[in-house]
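A single protein chain has been omitted; all remaining protein chains appear in their positions.
For clarity, chains are labelled A and B in written order, and residue numbers in each chain start from 1.
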Amino acid sequence: MNAELASLESRLRQLEDERCVQRLIASYGPCVDAADADGAAALWAADGSYDVEGWRMDSAADVHAMVSSTSHGELVASGCCHFLGPAVVTVTGDHAVAVCESLVLLRREQPTPGTTLGHAAWNNSPTEYLVWRATANHFELKRVEGDWRITKRTSRMLNGNPAAHGLLAAGLAGERAH
Amino acid sequence: MNAELASLESRLRQLEDERCVQRLIASYGPCVDAADADGAAALWAADGSYDVEGWRMDSAADVHAMVSSTSHGELVASGCCHFLGPAVVTVTGDHAVAVCESLVLLRREQPTPGTTLGHAAWNNSPTEYLVWRATANHFELKRVEGDWRITKRTSRMLNGNPAAHGLLAAGLAGERAH
Partner (left out) sequence: MNAELASLESRLRQLEDERCVQRLIASYGPCVDAADADGAAALWAADGSYDVEGWRMDSAADVHAMVSSTSHGELVASGCCHFLGPAVVTVTGDHAVAVCESLVLLRREQPTPGTTLGHAAWNNSPTEYLVWRATANHFELKRVEGDWRITKRTSRMLNGNPAAHGLLAAGLAGERAH
């Protein structure tokens, strides 16, 4: 391959790698909201970690157990939505860092008392979801036998906690979480 | 074109196709929130369908009628936001499958009673939106005269309904909806 072609191939591979990481992160919500423990666990490296508000999972098997748990099953059965925003991805060879914000929504059994909306559509179908969490998410990933996998995910609620701000800043800079 | 060049072109086309499908899906919310019936209908193939919670539209013309309806116009006039997340897209030649989650938000005329926030910003502008729906969306698309169009969209609320979970799983696997 000549030099011009090799340069194009390298730029193309960079876009492909970013696309794979974005696809992986965009798959997380659909996996866990469908209670697909196998699918969710497969996003992680076997020894990858997920640290969320003091709950630390140390392996893909731990992620599998979380998605299979009674507690998670109750959320899915009553109606939940893990909604991740577009990720900012920085790929460096076989490693990557990504950052995004996310929401977790839960279906309310009863809409908020006192709600009035001036159109028929809502009154005919008065469902409502509450936003339980708004979170900063920092991902570290590596290429494992050709596929991207999460090696470390750290998530902190956006409640004034400086650790959440540190995750956002590190992610934007393409740096590992501290 | 030599083999190396053809291989690069094929990989590039794959990224371009995914980008077109993502752009199409990301256009849906802005179209319907602007009550742009022509724009929304143009996202569908002429005979494409949209099945949402038992309301079935069987053509682009049906989608046009939905966005033009009095009911939809009332939502737009009072303030609504159809917010679709990043789509996971699987392109296979001239066909594609995509999946994403989405929210529909409606402006409340009065903020929730009893709301207290400890900063001036909200108190000076006490608006609020409620999340009416959180939904699983499965898309089937095809290339029609060079442009990607939706042939079938199926949407089910995330309220414990196993059909919603099936849509998410099929979408992630790049499979058609059942």
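Quick notes on this structure:
Note that a contact is a pair of C-beta atoms (placed from the backbone, for glycine too) under 8 Å apart; a residue touches a chain by one contact, two chains touch by 3 or more.
Quantities reported herein were computed from a predicted structural model and do not represent experimental measurements.
Considering the full assembly, A:L75 is the residue among A:L75, A:V97 or A:A121 that touches the omitted chain. The chain not shown here is touched by just one of B:L12, B:A65, B:V144 or B:A173, and that residue is B:L12. Contact between chain A and the absent chain runs through residues 4-5, 8, 11-12, 15, 18, 71, 74-75, 78, 85-89, 99-101, 103, 106, 108-110, 112-113, 130-134, 136, 157-160, 164-166, 168-169, 171-172.
The set of chain B residues touching the chain not shown comprises 1, 5, 8-9, 12, 15-16, 19, 22-23, 25-27, 29-31, 33-36, 39, 76-87, 105, 107, 111-122, 125, 127-131.
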